[in-house]
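First the structure, then my questions, so here it is.
Note that this complex is displayed minus one protein chain, with the remaining chains in position.
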Amino acid sequence: MAIRVVSAESMEIRSSDAVVLVRQAVRKKSISLGLGLVDQTKVVTASSELARNTLDYGGGGTAHLELVENGTRSGLRITFEDQGPGIPDVDLALTDGYTTGNGMGLGLSGAKRLSNEFEIWSKPGEGTRVSILRWK
Amino acid sequence: MDRIPILKMGDFLLVTIQVDMHDRLALSLQDDLTGQIVKHRAHGVLIDISALEIVDSFIGRMLASIASMAHLLDAQTVVVGMQPAVAITLVELGLPMKGIRTALDVEKGMTALRGAILEAGQDGDTGRIR
Partner (left out) sequence: MPTATSRLPHVFEKREQEISDQWIEKQQATGRKLTAAEREQANRQSREFLRSLKTALKQNSSGDVSGPDWAGVREFLVDLSSRRAKDGYTPRETASFVFSLKQPLFSALKNEFGSDAKAVADEVWFATLLLDELGLLTTDAFQKSREDVILRQQKELLELSTPVVRLWENILALPLIGTLDSARTQVVMQNLLEAIVQTRSDYAIIDITGVPVVDTLVAQHLLKTVAAARLMGADCLISGIRPQIAQTIIHLGVDLSEVTTKATLADAFEVALRRSGHKVVRQDAAPVSAAR
């Protein structure tokens, strides 16, 4: 998958104010990408979930916003990373969230449902990195 | 710090959420609202979210909390004005919005509230949330 990064921007997530700022930044990027309103709403909402997770469960972290290209299509990729406690069982968290409708799991599974592509890496004791992508 | 204004409309309270809420604001809204419900002995709460372009799980849970708290205080809640893109996204997000009554706009919301209050009164106890 030869994804090329066209532009990148990073933001720190250290307080709940930052979650709002992340939403606004993602909104701006998705408008510049030319996404329709529903797709914009989906990617901003997914980002809000993950930013909140980063803050609440990851002890704070960083969001990387990238406009990307893959051949002839363009997209918006947002990666959230933290050096927090990590998630012991990612699959469980993803299914849990769906069934209990609560907390971190809902944010993760929700963000996955709202995005075209979803990648997660997590190691207990090292941290977590979640990446979502929406193609135009 | 900003606080979200709460308007008294007869027997109802109207809350119009217009800003991108952060946690402190959401918590202070819950405080203010429960206080106002008791103070005015209000039986209905109308929450207007027509200006909200994003409703994530945090906001969703906040709305559910407000509805539950209000219910304990014998007040019914209706959330109005959800934008179509938000509705579609919320459904996809998978947030269970059970127990939250919704209506298209303030006018329909008031009709719904009146109906809900009647229902609650007839049930003897404080009624069931659908």
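Here are some notes:
Letters A and B mark the chains as written, and numbering starts fresh at 1 in each.
We adopt the following convention: a contact is a pair of C-beta atoms (placed from the backbone, for glycine too) under 8 Å apart; a residue touches a chain by one contact, two chains touch by 3 or more.
Computed from a predicted structure; not experimentally measured.
Within the set B:Ile4, B:Leu73 or B:Ala87, the residue that contacts the chain not displayed is B:Ala87.
Residues 2, 4, 38, 71-73 of subunit A touch the missing chain (whole complex, contact as defined above).
Interface residues of subunit B facing the missing partner chain: 80, 82, 84, 86-88, 90-92, 97, 102-105, 108-109, 112.
FYI, only the chains that are shown with their structure count from here on.
If you average the CA atoms of subunit A and of subunit B, the two centres end up 28 Å from each other.
Against subunit A, the residues of subunit B that register as touching in their complex are 20-24, 53-58, 84-86, 88-89, 92-96. Contact residues on subunit A toward subunit B in their complex (touch as defined above): 16-17, 19-20, 23-24, 27, 37-38, 40-42, 44-45, 48-49, 52, 98, 101, 106-107, 109-110, 113-114.
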